[in-house]
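The complex appears here without one of its protein chains, the remainder shown in place.
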Amino acid sequence: MEVQVIFFGSITDITLDNSVVIDGCVDINSLVQTLIERYPALANKKYFVAVNQKMVHENSKLKMGDTVALMPPFSGG
Amino acid sequence: MEVQVIFFGSITDITLDNSVVIDGCVDINSLVQTLIERYPALANKKYFVAVNQKMVHENSKLKMGDTVALMPPFSGG
Amino acid sequence: MSNKKTASIFVSGPIPAQKIADDIQKHSAKTNIGAHSIFLGQIRADEINNTKVIAIEYTAYEEMVMEKMAEIREAFFAKYALTCMHIYHSLGRVAVGEICLFVFTSSAHRRDAIDACNEMVETIKKELPIWGKEICTDESTVWKQNN
Partner (left out) sequence: MSNKKTASIFVSGPIPAQKIADDIQKHSAKTNIGAHSIFLGQIRADEINNTKVIAIEYTAYEEMVMEKMAEIREAFFAKYALTCMHIYHSLGRVAVGEICLFVFTSSAHRRDAIDACNEMVETIKKELPIWGKEICTDESTVWKQNN
């Protein structure tokens, strides 16, 4: 089960990519775990998570084709 | 002893003049009395008084050459 | 740009949108500015007793406005960390849809520009000897009242 993960702002300094496709994660917690294994510096980063453009503040199930965004604190304006 | 009296806004609807020279008034109270004799409708008007561009809120002496302004409530902006 | 400037705030007739653009553009050289706050007053086609406002004609006690504005400027620069502050008010006739008041404040951080701009609009309406006469479609006139 694949989801697309997209990165923004200072997170891209760690991932060096704007997006990756991750397979086999049933929920956000397991996805975050997988990402930290791939990008260890993420463990110390502060960020918000959005699934399909909606902010999520707790663990929740993922489904095929979801887009998960990792967003550091906003600094527009 | 002459002073110049200048009128603004809706006050000019009563005086029909922008200014008059009034002679022989020693203070603001006597000046106002003289003006009301000349323009009776002034008696019912609300206005501020400025002497030489400074607002005055109490009776005060006038001197030769003073400029006294009668100003209805402001409505700029 | 000086904080002691006592030039007249008056513009004859409406304030052109182009003047606002030009004033903004001039500030691009001031690289310590992070925020601009602007207030514009526009003449509204209010209905008064079955007739409609088509213009406002402004008059002022100009010398007193200039003295008062010098005091107000000094107080605002003491209270707010402003880079600059520009104020323009129309004199004479301004038609519906046109701009009669332009308040423009700038600062490094947004709170100073925003708070100063807001307070300046209230100060202008309350403290400056300026009067507006509303002119209606049927030629009748009504002295404007601020609230």
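Here the chain labels run A, B and C in written order, and each chain numbers its own residues starting at 1.
Keep this in mind: contacts are C-beta pairs under 8 Å (C-beta built on N, C-alpha and C of every residue); 3 or more make two chains touch, one makes a residue touch a chain.
Since the model is a prediction, treat every value here as computed from it, not as a measurement.
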| item | value |
| --- | --- |
| Among the chains presented, those that the missing one touches | A, C |
| Contact partner of the left-out chain, one of C:Ala7, C:Ala45 or C:Ala81 | C:Ala45 |
| Candidate in contact with the missing chain, chosen from C:Val11, C:Ala60, C:Ile99 or C:Ile135 | C:Ile99 |
| Chain A residues touching the omitted chain (full complex) | 6, 8-10, 13, 50, 53, 69, 71-77 |
| Footprint left on chain C by the chain that the document does not show | 17-18, 20-22, 24-25, 27-45, 96-99, 106, 108, 110, 114, 118, 121 |
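Definition applied: only the chains that are shown with their structure count from here on.
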| item | value |
| --- | --- |
| Chain of greatest Cα-centre distance to chain C | A |
| Cα-centroid distance, chain A relative to chain C, in whole angstrom | 49 |
| Centroid spacing, where centroids are CA-atom means, of chain A and chain B in whole angstrom | 74 |
| Residues of chain A whose C-beta touches two or more other chains | none |
| Where chain C touches two or more other chains, by residue | none |
